[in-house]
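Partial view: only certain chains, each at its native spot in the assembly.
Naming follows writing order (A, B, C and D), and every chain is counted from residue 1.
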Amino acid sequence: MVTAIILMTVDRKRINELAQELADIEGVSECYSVGGSYDLVALIRVRDTESLADLVTRQMAHLEGIEHTETLIAFQAHSRHDLENMFSVGL
Amino acid sequence: MVTAIILMTVDRKRINELAQELADIEGVSECYSVGGSYDLVALIRVRDTESLADLVTRQMAHLEGIEHTETLIAFQAHSRHDLENMFSVGL
Amino acid sequence: MVTAIILMTVDRKRINELAQELADIEGVSECYSVGGSYDLVALIRVRDTESLADLVTRQMAHLEGIEHTETLIAFQAHSRHDLENMFSVGL
Amino acid sequence: MVTAIILMTVDRKRINELAQELADIEGVSECYSVGGSYDLVALIRVRDTESLADLVTRQMAHLEGIEHTETLIAFQAHSRHDLENMFSVGL
């Protein structure tokens, strides 16, 4: 399982449509409009990196109105009360 | 329910300990070490803004090694196949 | 009650019209043209986050000439001579 | 009357104390801890620029933990349903 957080600044006029289009992409588990220096945040959970590459460079590439993206690929998940302390996200 | 995404750059020497300390805070639902221009990303889901204020300005304030934080407060969640198209995160 | 401060850089040719259009939006309690690295600052006070989401992603989305916005969502108000020291903004 | 908005990044460990110390300064009408790329926002309303200069360069200068400030001085207030369209803040 690969986890990534995509931070986006977008065309303000398309913010709601875009958020919905992102949310409808398979692999986007959550999509938020946010305050701060970004407009939208998408949480990606896909099976493997082929799927991540496909999502970012093919499916998202066709959406109109995304001005800037920064993709943060997780290489470790940290969870509470974890007996083994940490486990890899299986990136 | 209030959702926030906290982006952090941290002291590299404390990255794993810090990630675990964050993950152990009530209200931090997920914590990832990531590639890109941030080091750690924490997903916060708390009951109301009193809890968010308490988490950010009191509980996180005592952690050593956080150099910079940017808190993105969600004001709308967008989800797939949603009949009503969009629902508020109840921020 | 949700409080937010929206910092904007705008098309200089529309600065006055835009300021007035912003001031006329329900929920914008004050709007200032300012010196510094932003052009306009709007103070938002709305009932709940549904209203904030509506204001930012629908009403402001139709205004012409806003180039960049940064929305600072307040999660705590601090007031003078406050017996309880601090109260939440009820975000 | 002079209006100014002061954006601050601060030492996270002092965020609540600092917010309260700012709120207690005469002339600071409101002080918020916020999400985004700043930590605190103070709204200043003082009689004249002597008072603003005194507040920024003397009173705030003694507070511990303010790392960076950006002072946005308003030169015009825009208000809703305003017969005269716009009035100066009397800066």
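Convention: a residue touches a chain if its C-beta (ideal position, glycine included) is under 8 Å from a C-beta of that chain, and two chains touch if they have at least 3 such contacts.
All values derive from a computational prediction rather than experimental measurement.
Because all chains derive from one sequence, the complete complex can be expressed as a copy number, which is 10 in this file against the 4 shown.
Note that only the chains that are shown with their structure count from here on.
Interface comparison, A-B versus B-D: the higher count of C-beta contacts falls to A-B. Chain B has its Cα centroid 15 Å from the Cα centroid of chain A.
Each chain gets a centre from the mean of its Cα atoms; for chain B and chain D, those two points are 27 Å apart.
Shared interface positions of chain C, defined as residues touching 2 or more other chains, are 53, 56-57, 70-73, 75-76, 89.
Of all the residues in chain B, the ones that touch chain D in their complex are 4, 53, 56-58, 60-62, 66, 69-73. Within the complex formed with chain D, the residues of chain A that make contact are 35-37. By the touch rule above, chain D contacts chain B in their complex via residues 12-13, 15-16, 33, 35-37.
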